[in-house]
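Note that this complex is displayed minus one protein chain, with the remaining chains in position.
Now for subunit A:
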């Protein structure tokens, strides 16, 4: 018994030591970034591992005074929120149809959607430039130019996750909806969507994060007057040096919306990612 307890406490210690190590590896860069945001530039270079002396808000003030960063923040918020909503609005009904409706070519069509995940973003830059350029859609240079690519690239993963969630809905539940007076749309709207909340939370976070960090499309499709967060961050980097404290302050501000979205939706994320994986 005693031996067993020793072994148990030994494995407990080892397990927690490992977890602690992972925690430090994961959290330290984030902590370092936040601390650097409160340092003076010289302090960051002289004593990068110590606590800031003195603590200062001046980096945040400087970032906020930079007009283009504020604009970029607002642009990214609008663009990402809009694109996330649009991608869900388009993908959810399609995912429900793929999961619950029987029609010819269903599987082939779904596979076609999934092919989108295999296309590298950079391959599409030149065609999109031409498609959105002055000769064609004439959207290049405005924020609207990014909506299409963002939504388009978000659709496959959104469909994949939501289809899994919708396919896992018990048949009796859908039948109950039909008897209760719902049409197929009604079942989707009143029964499937509320139950698929975990999956929806997952795609919201995943897509928001991807769009929030997106750089290639923003760099090539936006005009000189327009900017998003990743582009604005690059302004703090000079040709020969990087203002670490300013970049850290900007990055600290950038992660705030992501943290807010994550805090509100985190309890659903794991359930969403594994939706349909096992029979409950």
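By our rule, a residue touches a chain if its C-beta (ideal position, glycine included) is under 8 Å from a C-beta of that chain, and two chains touch if they have at least 3 such contacts; residues count from 1.
Keep this in mind: contacts and distances are computed from a predicted model.
Novice: Absent chain per UniProt: "Multiple sugar transport system ATP-binding protein", "Gluconate 2-dehydrogenase subunit 3 family protein", "Nickel transporter" or "Pyridoxal 5'-phosphate synthase subunit PdxS"?
Specialist: Looking only at the record, the undisplayed chain corresponds to "Multiple sugar transport system ATP-binding protein".
Novice: Based on the whole complex, identify which of A:72, A:128, A:143 or A:191 touches the chain you can't see.
Specialist: Only one listed residue reaches the unshown chain, and that is A:191.
Novice: Kindly note down the residues of subunit A that lie in touch with the hidden chain.
Specialist: 170, 172-173, 175-176, 178-182, 186, 190-191, 194-195, 197
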